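Apart from one protein chain that is not included, each protein chain of the complex appears where it belongs.
On to chain A.
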Amino acid sequence: MSVLTKQPPGAAPAAAAAGGKPRIRPSRRKKQRSGYLFLLPWFLGMLFTVIPFFASLYLAFTDYNLFTEPNFVGLANFQAMFEDPRLLQSLKVTFIYTFVSVPISLAVALLVALVLNRGLQGLSIYRSVYYLPSLLGGSVAIVMLWRYIFGNDGIVNGFLGLFGIQGPAWVTDPQFSLSTLIVLNVWTFGSPMVIFLAGLRQVPGMYYEAASIDGASRWRQFRSITLPLISPIIFFNLIMQLIGSFQTFTQGYVMSGGTGGPADSTLFYNLYLYQKGFTEFEMGYASAMAWLLLMIIAIFTAINFIASKFWVFYDN
């Protein structure tokens, strides 16, 4: 996946240098060489991505079980997927999680960014405070903490108890367990927020001045100036969040102790993939699943790119 998302650092300048004049002066050649040298770590890193990438493509068509030599089985793994109820369940979990939590967390991120953009005292402190959860959200410790906050004797149920409400078993009841994780994901709105904030600061103040002279309301200004001008940022955040949440693993793994429970209600696609590969030793099937996920993400990204033509506005 990182192949799709990561930009090689410094790749663009190097390419520009290579495509420059036909005759390169000695000093430039030297510069070029050191450019490549700086790229070396990235190339080495690529090996660790590219080799498994193609290995998994091959393994997807085998019955590889981790221990014995893989045998070619054609499309058997992909056919088996259609008859696998747990695979469907894992898709369901992942889709619900993605389509509920991504819009909410983007909306929250934008809202907080708008508030912070109004020129608060100590902006950098607020920014850090709100950004912090997104650094920690995917970490094991925070998911553990979440378990306790939403536990039967946790803070949330303690708070509800003050009003005489007997809170449900947020973590162990299959009806609520996924929503608990969605709340966790929304809480980590920090990184899109920081990007939104950067985007908002780029919007020229004169537009607002002109609009307010014309008597436009704040809401009108937001809809007609802010939204169109930051639509590329929204688009970028949407794509990143979508890809990230399709690949959710840690939250489900830690919250359920690796089972995807209670009753498969937090069986994320990647968690099921992991179970197939490493607890049931069906690495061939797991590889095929990885490629299905790649295709799903590619399709949703493509849909977004096509749709973006109708709502993303590039001001240049």
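To be clear about the criterion, contacts are C-beta pairs under 8 Å (C-beta built on N, C-alpha and C of every residue); 3 or more make two chains touch, one makes a residue touch a chain; residues count from 1.
The criterion applied here is as follows: contacts and distances are computed from a predicted model.
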Among "Extracellular solute-binding protein", "FAD-dependent oxidoreductase", "YceI family protein" or "Cytochrome ubiquinol oxidase subunit I", UniProt-listed name of the chain not shown: "Extracellular solute-binding protein"
Per the touch definition above, residue among A:Q32, A:N117 or A:T172 touching the missing chain: A:T172
Omitted-chain contact residue, chosen from A:P228, A:G244 or A:G261: A:G261
Contact footprint on chain A, counting only the chain that is left out: 30, 34, 37-38, 40-41, 44, 65-68, 147, 151-152, 168-169, 171-175, 257-259, 261-264, 278-281, 283
